[in-house]
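Of the protein chains in this complex, one is absent; all others appear in place.
Chain IDs A, B and C follow the sequence of writing; residue 1 opens each chain.
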Amino acid sequence: MKISLAMTKSAGIKSYVTLCLFTALSTSTGACGKKDKGPAEITISCGSVGQDFDSCKAGVEAWEKKSGNKAKLVASPASSTDALALYQQLLAAGASDIDILRIDVVWPGTLGGFLLDLTPYTKGAEKNYFASMIANDTIDGHLIAIPWQADAGLLYYRKDLLEKYGETPPATWDQLTTAAKKIQDAERAAGQKDLWGFVFQGKAYEGLTCNALEWVASYGGGTIVEPDGKISIDNPKAVAAVTMAASWVGDISPPGVLAYEEEEARGVFQSGNAVFMRNWPYAWAQAQGKDSPVKDKVGVIALPKAEGGRGAATLGGWNLAVSKFSKHPEVAADLVLYLTGAEEQKRRAIEYSVQPTIPRVYEDKDVLAKNPFFASLVETFKNAVPRPTVAGGKYNEVSSAFWNAVHAALAKEKPAKDSLTALAADLERLKGGKW
Amino acid sequence: MKARNLATGALFYLLVAVIVFSAVFPFYYAILSSMKSGTALFRADYFPLSWNLGNYRSVFRDQPFATNLWNSLQVSFAVVALSLFLAITAAFALARIQFRGRTLLLLTILGVSMFPQVAVLSGMFQMIRGLGLYNNLLGLVLSYMIFTLPFTVWVLTTFMRDLPKELEEAAILEGASSWVIVTRVFMPLMWPALVTTGLLAFIAAWNEYLFALTFTLTNDERTVPVAIALMSGASPQELPWGNIMAASVIVTLPLIALVLAFQRRIVSGLTAGAVKG
Amino acid sequence: MTQTQLSKPRNDAADPAALAIQLRRIGKSFGKTRVLDGIDLEVQRGEFCVFVGPSGCGKSTLLRLIAGLESATEGELLIDGQRMNDVAPSKRGLAMVFQSYALYPHMTVYQNLAFGLSLGRTEHAEAERRIKEAARMLQIEALLDRLPKHLSGGQRQRVAIGRAITRQPRMYLFDEPLSNLDASLRVSMRVELARLHKELQTTMVYVTHDQVEAMTLADRIVVLNVGHVEQVGTPLDVYHRPRTLFAAGFLGSPKMNFLGGKLAEVGEHRVVVSLDGGGRAAAHVEPGGLAAGDAVTLGIRPEHVRVVGGDHGAFSATVQLVEDLGDHALLHLDRRQLDGRLVIKSVERRVTAGEVIHFELPPEDCQVFDRRGIALARREAPPSTPAP
Partner (left out) sequence: MSDRAWLTTRRKRDAWLFLAPMLVVLAVVAAWPLLRTIWLSFTDTDLLKLDQARWIGTENFLSHKEDGWHGVLADPQWWRSVKNTLVFTVVTVSIETTLGLVIALVLHREFRGRGLVRAAVLIPWAIPTIVSAKMWSWMLNDQFGIVNHLLMSLGLIDRPLAWTTDLLMTSVVIVDVWKTTPFMALLILAALQMLPKECYEAAQIDGVHPLKVFWRVTLPLVRPALMVAVIFRALDALRAFDVIYVLNGSAEQSRTMSIYVRQHLIEFHRLGYGSAASTLLFFIITLLTILYISIGRVRLEAD
């Protein structure tokens, strides 16, 4: 009697369970049933909900019409760490649920083993792209992804304030520091209490690696780990670069900058409370938004260099790759090539202001008409510094150690020299024999 | 005396006000932010400047947010029903029956809560796929048991222990089986505990992110926290703050409704009149 | 002297068919604690049997054991001649009323009464009839729709009894049902229970630590002490012919007076005790195997101490405290002078504290207990007054 009562009581749950199982079965057959008959269905994860997704969707739909195949779009988490975790989990399990994934420029080393070599499908198209990006996507001679969207650090400045104080956009970090200090002090004296000279991404996360790499590289201090695998970070130039950055905090940069990501920096700059900002190209459209207090007062240039150094912007951006476990590799590769093709990149540049990865597209009149500042980006991308992806699967560990070391120096917990020396030792340990 | 009463009363309401203010203000601020866009988001305001519902519209327009809400509701209700059912039967055994190994069992159940969620993630992922529950809400319901069950079992056991022994004995003498005792004698007396643990389990399931992200794939099977985490602006770096706040407000409303609806069940003195005079 | 002998009723022949409950060598331990030890007991059908004893004596455990809420560690339990050790509590055909009532707080009075019936699959009409009947009997008809929390203590206890009645059990078990009630309610509920027993003619086993309840309600009293039976008998039997010091001391209020002493003279049907506090008292009891010089305790109930005028009495002592209860007074004598407590229940109420009084201990009312606390048999039968 007890059991029969239990059954009646839980009947609600049971029927729900049955229902779910039934749904599961039906959807899974729905997804996998059409294996070899008729047009293939591809699952593509190409961005998170928002313009990102919309821009991808339009391209995929065009491809569907053209190729007669079907593609299902799956949104990925906005946080790149979460997205990477998700992909790792799926790929490690050998799951074929996703055919095409959008990967960050620093992931090839991590995910490379699970991605399809696209060389056989490109028919030599890789030469159209920025060489640095193609190099980044090539692991052991295999082209495992194709650049889809480019990104690099830029310097934003307040045209109006620079003009007011007779400054020109800075070419070196020293000029930036001096100008920032001068304008900040003068404006504060004039009553603009909240104004700061320079904001950047100082929180201990991947963004700090990008920022700090720019400082170090522009000082000629190398790229943490050189392409040949040598750990180079413990050098006087790198120390000088980080020491300089540490001197900003609390002086021309708010103490809170040590917790800033991109959006916090933009928030300060866009509210009119910063003279200079280091950020990615996306901030341009925002700063020029119609309700922006700094609309039409903003200028963008390449990041400053050190005296005698070279300008360096950290390369960012996204690539499209095909999973090794895909059941339809050819179809998937075809979609990747379509989406990364010049025509599609042009459309995205015009409609969504996405930075293309093909230099030629930057010369397109329509593109430039829509995005005048794109012209200045080509040089930046050409000179962009890749992050030390030579570390391969250990990149995340290298980066984490690096940003923690830099953060400690910025927060003045340790002198830059000590911090970087300790970092180099850690990295040696991490490297073991080879990367 | 009267003046003192008045003063205590005023102090009491002041305390209530402080509590309500600290609890609600961030949420109020979220509502404010949800009606802002662009640069306004970076400004500290205390009152709404305009009633702009654009963010709410775009939340529903850009993705199957209604489906996500519905998924979350199904999952959370199923989690609550299943964990309460499993927990109340288990709690009866653990709280009211003497048997060997009971203490060990209680500690083992507690032990399940001692592993970090992320540590069981990959094992759980394998299991979910093995059971064929990947990208299926049922997989979520099952996996959520790992954090709702220990908690509900423990809390209900604690509460069940305190119910008068005589009630159970009276029922036994009248021929009630253990099942009848649980369902018809104890359960009605445990409403405060059931509603409370149920609510806490509901909210835990409602807000769960890591499993939901990992065990579902398509937007149609995803739950609300994942849906929020999927939102992005024009570029990966941009945080669509207005949309996220709008979504959070929407997500929080059903919970508030739920709390208000179950209010009456969290009333005091359910056991009054059971024993003593 | 075995307990079986003790439990033999005065006149009924030991007809097994007339026995409602038989306990044979029942023992119960909780871990290492021995709660019940070799209990032998028989309860007659239709009898009102009261288990009485101080708290911790095992009376409740014994009752719960009969109910099936506890299991015996050893021994056998028979109800209506059938072995019940392994029968489900609900199948034993009994109903129990708890000290704390144990009403289901979320159910109305009606639902409380109906709950057991619905579990027992009693037909609806029949259940309703029984509930109405019980409600009428207990005068709770007007309360049927109320929740227990809206009832007074007395009403709750009636409902609890009603719940037992509707089950039409072959036996009622009461576990200190009146101890949560205030004094006046207790008296009226007591009367009601007596009436109910008359009306129902069903076996009732009743546990209490209150000797008044035991005296007034019981057909037979079972006096329990630390897990064993001290005495079984009618209330007056136990009152007047206690078998043990414990039984003698437990029944009666105020308690029986005990005075220590030594046997001074041992005669036929008569002994003389030399009291430790001074003086000698005779008692009409059989000396048994005792000899002069053996330590004994002399017991006499307060109402039997006779105060005498002038200075003729054999004993005298100073009155320390007088409790005047209207119809009689309790005189507490200075214990230092007597080497023990002595209370006198006297209708003579003009005595004041500090006064020296003289009194006698009538030999026919004195009891003598040996060193083990066993009473020496009394010579004559007690005055036969009908049971209340």
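The working rule: a contact is a pair of C-beta atoms (placed from the backbone, for glycine too) under 8 Å apart; a residue touches a chain by one contact, two chains touch by 3 or more.
What you are looking at is a predicted structure, and each value in this text was computed from that prediction instead of being measured.
Note that the absent chain touches A, B, C when the full complex is taken as a whole. The residue from B:73, B:86 or B:187 that touches the chain not shown here is B:86. Within the complete assembly, B:15 is the residue of B:15, B:53 or B:66 that touches the hidden chain. Residues 2, 81, 84-85, 88-89, 91-92, 110-111, 113-114, 194, 196, 203-205, 254-256, 258-259, 264, 267-268, 271, 273, 393-394, 396-397, 400, 403-404, 407-408, 411, 429 are the ones on chain A that touch the missing chain. Touch with the hidden chain on the side of chain C covers residues 68-76, 85-89.
In the full complex, chain B makes contact with the omitted chain through residues 12-13, 15-16, 19-20, 22-24, 26-27, 29-30, 33, 42-44, 46, 82, 85-87, 89-90, 92-99, 102-103, 105-107, 109-124, 126-127, 142-143, 145-146, 149-151, 153-155, 158-159, 161-162, 172, 177-178, 182, 190, 192-193, 195-197, 199-200, 203, 206-207, 209, 224-225, 228-229, 239, 241, 244-245, 247-248, 251-252, 255-256, 259-260, 263, 266-272, 276.
The working rule: only the chains that are shown with their structure count from here on.
Both chain A and chain C are touched by B.
If you compare A-B with B-C, the chain pair joined by more contacting C-beta pairs is A-B. Compare each chain's C-alpha centroid with the centroid of every protein C-alpha atom shown, and the nearest one belongs to B. Look at where the CA atoms of chain A average out and do the same for chain C: the two points lie 89 Å apart. For this pair, chain A with chain B, the centres built from the Cα atoms lie 35 Å apart. Between chain B and chain C the centroid-to-centroid distance comes to 56 Å (mean Cα coordinates, whole Å).
Across the assembly, chain C contributes no residue in contact with two or more other chains. For chain B, residues that reach two or more other chains under the stated contact definition are 180. Every residue of chain B that touches chain C in the complex is listed here, in rising order: 164, 166-167, 169-176, 180, 184-185, 188-189, 269-277. Residues of chain B touching chain A in their complex: 37-43, 62-63, 74, 78, 81-82, 85, 121-122, 125-126, 129, 132-138, 141, 177-180, 183, 213-214, 217-219, 226-227, 229-241, 243.
Listed in rising order, the residues of chain C touching chain B in the complex are 64, 67-69, 88-91, 94-96, 98-106, 115-116, 119-120, 147-154, 156-157, 163, 167, 180-181.
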